[in-house]
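Apart from one protein chain that is not included, each protein chain of the complex appears where it belongs.
Up next, chain A:
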Amino acid sequence: MKTRMLILEDGTVFKGFAFGSEAASQGEVVFTTGMTGYQEEITDPSFYGQIVTLTYPLIGNYGINRDDFEGITPQIRGLVVRELAKHPSNFRCDETLDNYLASKNVPGIEGIDTRKLTRIIRKAGTVRAILTAANEEVNVEEIVAQLKATPLITDHVKQVSPTAAYPSPGRGMRVVVINYGMKHGLLRELNKRDCDVLVVPYNTPAKEILAWHPDGILLSNGPGNPADIPEAVEIVKELIGKVPMFGICLGHQILSMASGAKSFKLAFGHRGSNHPVKSLATGRTELTSQNHSYAIDEASLKNTDLEITHIALNDGTVQGVRHTKYPIFAVQFHPEGSPGPEDSNHLFDDFIEMMENEAEKGKQNA
């Protein structure tokens, strides 16, 4: 087995074993606590540019199957696990995680104390790291200096958003999905409800979007800091009030910012399948899947037309908003699950209902 090292910007060195691709790699290292769902996670475009640590120690147990991808190709820069399963066992397994990552040019490291790493990330917040072959020549000091000198990337969305629009036809409501780095799960939920979907690049002008006469617009999830894409915010600004909208994750942040709110970076991101979110309307708490480093500042929502509908039970951060004038709502978490709980899957039904109501109103007014 080849050895490999994960070097953090604080100088901590983890020595482990290599898997996946042999490429060296660099990025922000983050952790996620879901115990199942690694295939969805590594292909979730929201992880673009990140080295992902999975806190559950046994990974790859059920291999990789053809069904559970959330993106065409993994966008992560590296995968960190305690133990990689060499012999996965599941009826849907097509190949091992090791093979898959190797074929997709993603390096991995296994055998390290991932809990120690997690605790470092928890305390430090943002941690840049590098994955490299472990050999005598590695000069840790040099690497650390290099890491510190490397600014964090800011063009996430540009990198993962498609360059051209594409359809996913259906017979129901017409939905334009603005793709900031969309998970397949979103499309799956719309298709399940027979929507006539058109997926467009993040920078598609509002006019062009409206020209499709959508019944609704879904602002997708995506990676990075919403403040890095003011052009996307501007587009959404133009769309508000014209058509029903539903924002998810980054889409929620962009919608909020388009309404005048501000975003901020969390001490450490919410990543995992066990995040409780309280709906202020029903008083009920649902378990949600989350993956975000940024959140919307509660205070900044005060002078906007948005009202808070959901909060994170644990740290009180904003998890959902609703427009007070228009049929528009958004959530910070992932109602589509994949991976994670499907407790809030009904939000897609709410979206459909909202579009139908509006369409009905339109007919009556016509």
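Operating definition for what follows: a contact is a pair of C-beta atoms (placed from the backbone, for glycine too) under 8 Å apart; a residue touches a chain by one contact, two chains touch by 3 or more; residues count from 1.
Criterion: contacts and distances are computed from a predicted model.
Matching "Carbamoyl phosphate synthase large chain", "Copper-binding protein MbnP-like domain-containing protein", "Fe-S cluster assembly protein SufD" or "ABC-type antimicrobial peptide transport system permease subunit" against the UniProt entry of the left-out chain gives the name "Carbamoyl phosphate synthase large chain".
Among the residues A:R4, A:R82 or A:K183, only A:R82 touches the chain that is left out of the figure. Taking the whole complex into account, chain A touches the unshown chain at residues 14, 31, 33-37, 39-40, 55-58, 61-62, 65, 67-68, 82-83, 85-92, 112-116, 118-119, 122, 272-276, 278, 283-285, 287, 313-314, 337-343.
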